[in-house]
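With one protein chain removed, the remaining protein chains of the complex are shown where they sit.
In order of appearance the chains are A and B, and numbering begins at 1 in each one.
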Amino acid sequence: MSQKSEYIQTETGNKVSRKSLIIGSQNIILGGKTIIQADCCIRGDLRRLVPQGQNAAAVAIAVGRYCFLSKGCLLRPPSKTYRGQFSYYPMKLGDHVFVGEGSVVEAAVIGSYVNIGKNCVIGKFSIIKDCVRIEDGTVIAPNSVIPSFSSVEGYPGIVVEELPETAAEMLELKELYKSI
Amino acid sequence: MAPKRSGASSASSAPLPPLSIDPTALLSDAISFSGTYLITIGANTVLHPRCKLNSTEGPIIIGSNCIVSERTQLIAPDIDGLVLGNYVHVEVNCHIQSARIGDATSIEVGTRLGKGSCIGDNCTLSPLSTILDVDVLPAFTVVYGENQRRVDTSSTAIARNETMLAHIDCLKKLLLNKSEKYTR
Partner (left out) sequence: MSSFPYIHISCPCNEDRPQTLTIDSARPISPSKSPSKHDFSFPPAAPQTPTKRRTLLAPFTPSVSFDATNLDLDDDEELTDEDEENNFDPRDPRSAFSLFPIENLLYCEDCHQIRCPRCVQDEIVCWYCPSCLFEVPSSTVKSDGNRCTRNCYLCPVCTALLAVIPVNHSTLNPGSTSDHPTGPFNLFCSHCHWTTSDLSPPIQLEKPTSISAQLSKLTHSPQDNEFTRLKQHYAQQLGNAQEDFTNSPAALTRLMGLYTGLGSSSGSHGGGRKGRGVKKLEMKEVDRPREVIEEREMEIVERMAKAGLNATTNAKQRLSQPHEPRFISDLTPTAVLLRTKRSKRCRACRHILVKPESKVQTTRFRIRLVALNYIPSLTIKRLDSTIAWNNLTPHKTHRFLLTVTNPLFDPISVSLLTPRRTPGTAFASRVTILCPEFEVGANTDVWDDALMSTKPAAVTPSGVATPPVAGSFASFSKDPKMSTVYEQKRNYTSVVIEVVPPEIPDTRDTRIRDERLLEIPIYVRVEFEAEVDRDDEEGGGGRPSHSGASGGAVQREKVEYSYWCVVGVGRVGDPVEGVVASEPNTPVRTPVGTPVKAPRTPAAMRTPLRQVRS
């Protein structure tokens, strides 16, 4: 698909484009076999502020295995005021998560086998469960919960269809990893 | 800290436009300034990395306590320039060519504001909304859904301003301040 030199391969098989922007890489965990394409931006620097001292192992973004971050997408931990303290909170992506071109993800948790289309906006602190497809251009409102086996569309996104039992097979990304 | 890759150089290579940066403002790495008119950045304002300010057509004035996120472009539409009020929060991926944006307005992800548009105070533009050229939004307008509009009567304005201050405080602990790099 693309020339090998575009990607830096890590020990665990992650392939990270040289043209991507990874900020705060010490706060980012990639599970392995994840692909990060050009112009992606991952904001690992927006980590959780711990009130007193102990800044131990602050993970801002955890990404599972076989994820695919398409060109120009952005992962950004969500932020809110909780108990009078404003802070960013960690974001977790499961396995086989596809993020389409130009999408902005500020979710709290994204499960496994999730396909996010092009130019979507996943609002702050939203929770997306396993086996979900989000159609192109969807805006998920902040704090939403998307249950499993859903197809979501709209402005703000609502569940428009139930996915069949084969959703995990349909949304798995092993082949996509091999193609890069 | 962060691996600096290609593109980070754009700010340093081209001649910078004249800048007037308040000493309390926080400017991250790799902000792209271009153009020839004056760019003013007010007190306590935070600019995320990779935001772009273009003053080719006119000056840009950013008020105090604002946040401008990464990959957002602020482009002055004409000689009268682009004025951001105080407490303005501009999220990521926005493309802004407005003439004026009022105080405490929140512009969410991927919003496009047309050339010369005028956004009032305390407005909220939900993600991916588009405002046409020369459009005027009165104060307290919420643009949501498929460009539907309503008036914000939630009286959350004060709370939002407080949140902005807390947010800026938080960012000041997280982001490295590189403003002296641009004023040199």
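Operating definition for what follows: a residue touches a chain if its C-beta (ideal position, glycine included) is under 8 Å from a C-beta of that chain, and two chains touch if they have at least 3 such contacts.
The model shown is predicted, which means the values in this text are computed figures rather than measured ones.
A.B. asks: Residues on subunit A that touch the omitted chain in the whole complex?
C.D. replies: Where subunit A meets the chain not shown: residues 81, 83-85, 123, 129-131, 141-150, 154, 156, 158-159, 164-170.
A.B. asks: I need the residue numbers on subunit B that touch the omitted chain, in ascending order.
C.D. replies: So the residues of subunit B touching the missing chain come out as 124, 126, 142, 144-145, 148-150, 152-156, 158-159, 162-163, 166.
We take it that only the chains that are shown with their structure count from here on.
A.B. asks: Once you find the CA centre of subunit A and the CA centre of subunit B, what distance in Å lies between them?
C.D. replies: 25
A.B. asks: Okay, in this complex, where on subunit B does subunit A touch?
C.D. replies: 1-3, 5-7, 49-50, 70-71, 92-93, 108-110, 126-128, 144-146, 163, 166-167, 169-170, 173-175
A.B. asks: State the interface residues of subunit A toward subunit B in the complex, per the touch definition above.
C.D. replies: Spelled out, the residues of subunit A in touch with subunit B are 18-26, 41, 43, 45-47, 49, 74, 76, 79, 81, 85-88, 102, 104, 106, 119, 121, 123, 137, 139, 155-156.
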